[in-house]
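One structure follows; several queries about it will come next.
Only one protein chain is missing from this complex, and each of the others stays in its spot.
Each chain carries a letter (A and B) given by its place in the written order, and its residues are counted from 1.
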Amino acid sequence: MDLVVQIMFGVTGLLILGAAFMVVSVRNIIHAALWLITCFFGIAMLYLLLQAEFLAIVQILLYIGAVAVLVLFAVMLTRQIDDPDEPVLFQRWRSTLLITAILFAAVLVPTIYNHNWLIFADPQPAFAGPRELGFAFMNAYLLPFQIAAVLLLAALVGAIIIAMEDQEQRRVRVLTLAEEVALRGEREPSPPTRPANPQPASSSSNPTPPPAPEQAGEGA
Amino acid sequence: MPPEIVIPAIDVRVIAPMLTIFAWATVLLMVDLFMPGKDRKLTGYLALAGLAVTALVTLAVQPAPGTSRTSFSNMVVLDSFGTTLTLILLLIAAFSIAISINYLSYHNIEMGEYYPLILFATGGMILLGQSTNLILVFLGVELLSITLYVLTAFFYPRYTSEEAGLKYLLLGAFAAGFLIYGIALIYGGAGTLDLFEIGAFLNTSLAVGSAFPPGALLVLIGGALVLIGFCFKISLVPFHMWTPDVYEGSPTPVAAFMSVGTKGAAFAALLRILIVALLPFKIYWLPVLGVLATLTMLFGNIAALMQPNMKRMLAYSSVGHAGYITIGIMTAGTHGTESFLFYLLAYALANMGAFAVLITLERRGEMAWSVDDFAGLWKRYPLLAIAMATFMLSLAGVPPTAGFFGKFFVFAAAWEDGQIFLVFMGVLSSAIAAFFYLRVIMRMFMDEPVREVIPIFNRGLTITIGIAVVGTIVFGLLPTPLVSLVQNSVIALGVGG
Partner (left out) sequence: MVETSYYILLSASLFTLGILGVLVRRNAIVVFMSVELMLNAANLAFVAFARQQGNIDGQVLVFFVITVAAAEVAVGLALLVTIFRNKQTADVDAISQLHG
């Protein structure tokens, strides 16, 4: 029985590390997202090995069902799946790799090898079913639970106001002169004079909206 | 027999300030939704009222000096340090909202959700100042940060704002990864996240034998990772690279709010972690913080020296100030706590004032913030020039201002603690800093105007600048009341009492 668990741990661990390595190294972002899902699955399996059944289910529901799908949505919405002209890595990736490796070796490895893990002969972990976890949330962790709710509310409101399309021209699109020039430099050259009346760009697909009147008197 | 669900006895007074502000923010969100018309100034005034109510609640529940209350399984503590910090944070938030009310409509980015988000962030800051449990510290940091990512990206038409928001978010999430991994290691080592219990665990396990106990080693490494996470939030030097970009891209009131509020709250949480939980490791964190503080003071001020852009200059100057505050943190055992609070208040007044002056000169649809705009200000708007000069002198730490006493107390505390080298570096970097602060003053008083600048005045800005000037000068001339206030603001080092 022990051996089975150890073999499962070894296989899952290798799967997780391999998937994580693929996430940070593949060029195609869809593939990276799929590898991320693989990695999440592997971690859910480890939770099962660690006798955290409820967490394993939550991991699958929330990380794979929500987070990974959200990431996939973002990939689709930004339509930038693969761009062979662009380099994947920063120029300085080698030095970064070196620094990270040194950090890992210097900090974590000695800890893990010197650590005299106080493993009890037969660890009896407290059983953590939904009931026990819910009890913890309502009792010892009541305040963090409520704060997490506030955090979710703030994030929800924030995400909506960021991603909201212009409704009823609520936020009229105003570009600064510098941005206008910078944008024109990137796109095909457009005539320097634009119609004077500022039109709100209802959808932002038009990247060069007209400049705003600099000294409009409202709101001062 | 499974446990019965029993809500434990809780002391609502302990969380009364943050409860008030969170409730107010939530209700304000809904009120704003049903508010007719496009004008959102009323939401702003209601948010200000909420801050005032929170301040009254804070004063009503404040503990007697030297005592503290804990509740929620000892996760939060209400001590006089937390109360004073809460009041300072509320003042900062009130300034930020006051300078925002007309700014938002003038720049055409007015949305009612802005004010509840500021309130949520302020609540997160208050939580940070009071929490004695690492998971609450994590949640507080994240509440504060996620709200600020949104606020940074609030300047919708500007690409720079959205980019600044994304940049801030990516680095913030990276920092959160360090923070939570550090917390996980501390949990593994000490078996608890309670700051008091971690401290007790370290004391007993380090006292046992001469060998370094394994649990304590995990706590040490976890503590280092937590420190890295915090360094990002308070922008100490190797981790400061996001600061100027984010400040430049975000709406100016948000930059002002971030530069003072985030720093104050994050430093307070760090202070509590260091002196309540990790005090047995002082021999390790003291030199590390010393190096970070030195680098931060020198680099922040030297980088500010080269900035022609006023907003970036203030960003680098805020990096430099983080270095001085770090010195206050390091000497927390003796007079560091007091000097930290004094410095924070003096810095908050001067910095909020400087940003308010920047807003009066900020023109719509422009992102220059050049020092040139200040040239010849004295000849046209002498009062504004005098106000700005006061703030610059206070930031530089020149005697008749609160900033001087802030620096003086920090250096005195460090001197008393035997940190002679740090005092020397602090004075040296202050001398460097004086250059660019004085350069602004020289341009205002000596030079001819470069271009036509029409400042915008409104009630919120005028009142903010007025209070900041009066506060800076009054606390500079008569620091005694403030000193006695901060001297009574001690951190609770144990449960109850």
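Annotations
Methods note: a residue touches a chain if its C-beta (ideal position, glycine included) is under 8 Å from a C-beta of that chain, and two chains touch if they have at least 3 such contacts.
Keep in mind it's a predicted model, so treat the numbers as computed, not measured.
Contact with the chain that does not appear here is found for just one residue of B:177, B:287 or B:481, B:177. Taking the whole complex into account, chain B touches the unshown chain at residues 135, 138-139, 142, 146, 149-150, 153, 159-160, 162-167, 169-170, 173-174, 176-178, 180-181, 183-185, 187-188, 191-193, 241, 244-245, 248-249. Residues 2, 5-6, 9, 13, 16-17, 20-21, 23-24, 29, 32-33, 36, 39-40, 43, 46-47, 49-52, 54-55, 58-59, 62-63, 66-67, 70-71, 73-75, 77-80, 86-90, 93, 96-97, 100-101, 103-104, 108, 112, 115, 117-120, 123-126, 128, 132-133, 136-137, 140-141, 144, 148, 151-152, 154-156, 158-160, 162-163, 179, 182, 203-205, 207 are the ones on chain A that touch the missing chain.
Please note the rule applied: only the chains that are shown with their structure count from here on.
Chain A meets chain B in the complex at residues 107-108, 111, 114-118, 131-132, 134-135, 138-144, 147-148, 150-151, 153-155, 157-159, 161-162, 170-179, 211-212, 214-216, 219-220. Those residues of chain B lying in contact with chain A across their complex are 2-3, 5-8, 10, 15, 22, 26, 29, 38, 72-73, 75-76, 102, 105-106, 108-109, 111, 113, 116-117, 120, 123, 127, 133, 135-136, 139-140, 142-143, 146-147, 149-150, 153-154, 156-160, 162, 165, 214-215, 217-218, 221, 224, 363-367, 456, 458.
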